[in-house]
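Encoded as structure tokens, the structure appears first; notes follow it.
In this view, the complex is presented without one of its protein chains, the others remaining in place.
Letters A and B mark the chains as written, and numbering starts fresh at 1 in each.
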Amino acid sequence: MLGSIAALSRLNSLLSRISLWLAGSGLVAMTIIVFAQVFMRYVMNDSLLWVEPVAILLMSWFIFLGSAVGVHESFHMGFDVLLFFLPEGAGTWLRALSDLAVLTFSIGMAVYGWQLMERTWDSTLPVIRLPGGFSYMPLFVGGVLMTLFVLEHLLNRLSGRKAEAEPDAEDILMTEA
Amino acid sequence: AECEITLRSSDTHPDGYPTVEGVKAMAAEVKEKTEGRICIEVFPSSQLGEEKDTIEQTQFGVIDMVRASFGSFNDIVPITQTLSLPYLYTSPEHQHAVMDGPIGEEIAAAFEEKDLIALAYYDGGARNFYNSQKPIQTVEDLKGMKFRVMQNDVFVDMMSALGANATPMPYGEVYSSIQTGVIDGAENNFPSYDSSGHAEVAKYFTLDQHLMVPELVAVSKTSWEKLSPEDQEIMRTAAKNSATIQRQLWAEQEKASEEKVIAAGAEVIRDVDKTAFIEAMAPVYEKYVTTPEAQDLVKRIRETQPAQ
């Protein structure tokens, strides 16, 4: 049991690092192409038609990849005042319950993300002419990653270990918008 | 009596807009004929999502009905693209005759393959060019000008065929972009030209009627199959009747908006050499009317006589 948690944990660290890099590259790529569009319109007097749909796809990718990283690193903002006042044992159980809810949602995200992809595959995205299903691919991939990440937290809690570093005040502060 | 069945219908336009009022008229008739058993509830103003989203929701059976422009169906039901081609219809009456005839039935079959039951075709009005620079009368006048168009392949190619630059941008940005000269103009129908305030910044309105894109009122196949054949018949009739009402409301609205923008100083250019515009569309038709079926469809539309 503990061995397989450790294996999952190693896999997840790798996936999370890759996701963070991909998401960062997506943000940079989005900046560059939107700037290219501004440049073309104002300086070259011409419009790049593909920029808007491509930029939206990129944004979708880095949000879902970044959100999955957020599950791995536990940086999503929550309200854990109540947990503060509860005895530690109760807190662990409530956190496990919360993980279970997130797990359910993540599985739903993967399953229904896949279904949405399938059901919109034979429509077409305007201008870039890709199958419509492409717009739901980030949802599916994000769902799979979140499922793996939250599963690790849950298994860690159930096996009595402290899950991946709980967000301490400083971490939350620095990521808060 | 209480509603036994409530059908939720989405519209992106605000309350009071002819499409919203059209579906409400249908709702009133259905309610009356079913003695209050079936209620149709309209959610206006994109409350349930944009057209593309609510079409998907209707296909999936999440909501029951949708009113959307053929433009939003182009990438789902390809035949709608042929029916949205520029300068295809000579007048609104021509379009009504096409949609109410056998061609309308064929399209309904194409929608049904995508889990949508087409009940009525509404009038989407004629879209026209407007700009801040000069009165446009000929194709040459359009050369090199920048126009905002909807994010749709046909519309973008149409602009290139006319020698103008298509600039896709969010609708909300159009006003200030015309004002500051980022673009020269945009294109839309009279009511939107008025309500968007674009008439204030782009006073030359060329009545070229380049696009007449039909509007569809459709029911989700899932919801449809739950209705008895009698109720389905009531729905169909009510929808057909509502189309007549909607077209009437649309014409009135168009007239009122036209008078309003003219009074506010807009210059409407009616003397347009449409033949040259139509001829300039040859590459667009070549690109999008490729199959024998589509070619035949275009031919039959051109042969259809306008309704009286």
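List of remarks:
The rule we apply is simple: a residue touches a chain if its C-beta (ideal position, glycine included) is under 8 Å from a C-beta of that chain, and two chains touch if they have at least 3 such contacts.
Note that in this section contacts and distances are computed from a predicted model.
Per its UniProt record, the hidden chain corresponds to "TRAP transporter large permease protein" from the list "TRAP transporter large permease protein", "Alpha-D-ribose 1-methylphosphonate 5-phosphate C-P lyase", "Acyl carrier protein" or "Peptide/nickel transport system ATP-binding protein". In the full assembly, the chain not pictured is in contact with A, B, by the touch criterion defined above. Only one of A:N12, A:S47, A:S60 or A:T147 touches the chain withheld from this view, namely A:S60.
Although one chain is not drawn, the whole complex shows that of A:L83, A:V127 or A:L158 it is A:L83 that touches it.
Take chain A: the residues that touch the chain left off the picture are 20, 23-24, 27-28, 30-31, 34-35, 38, 52, 55-56, 59-60, 62-67, 69-70, 73, 75-83, 94-95, 97-98, 101-102, 104-105, 108-109, 112-113, 115-116, 135-136, 138-139, 169-170, 172-177. Of the residues in chain B, those that touch the hidden partner chain are 8, 43, 45-50, 53, 56-57, 60-62, 169-170, 172-173, 175-177, 179-180, 182.
The rule is short, and it goes like this: only the chains that are shown with their structure count from here on.
Between the Cα centres of chain A and chain B there is a gap of 38 Å.
On the side of chain A, the complex with chain B involves touching residues 41-42, 45-47, 49, 52-53, 119-120, 123-127, 129, 132.
Against chain A, the residues of chain B that register as touching in their complex are 56, 59-60, 74-76, 146, 151-153, 156, 165-168, 182.
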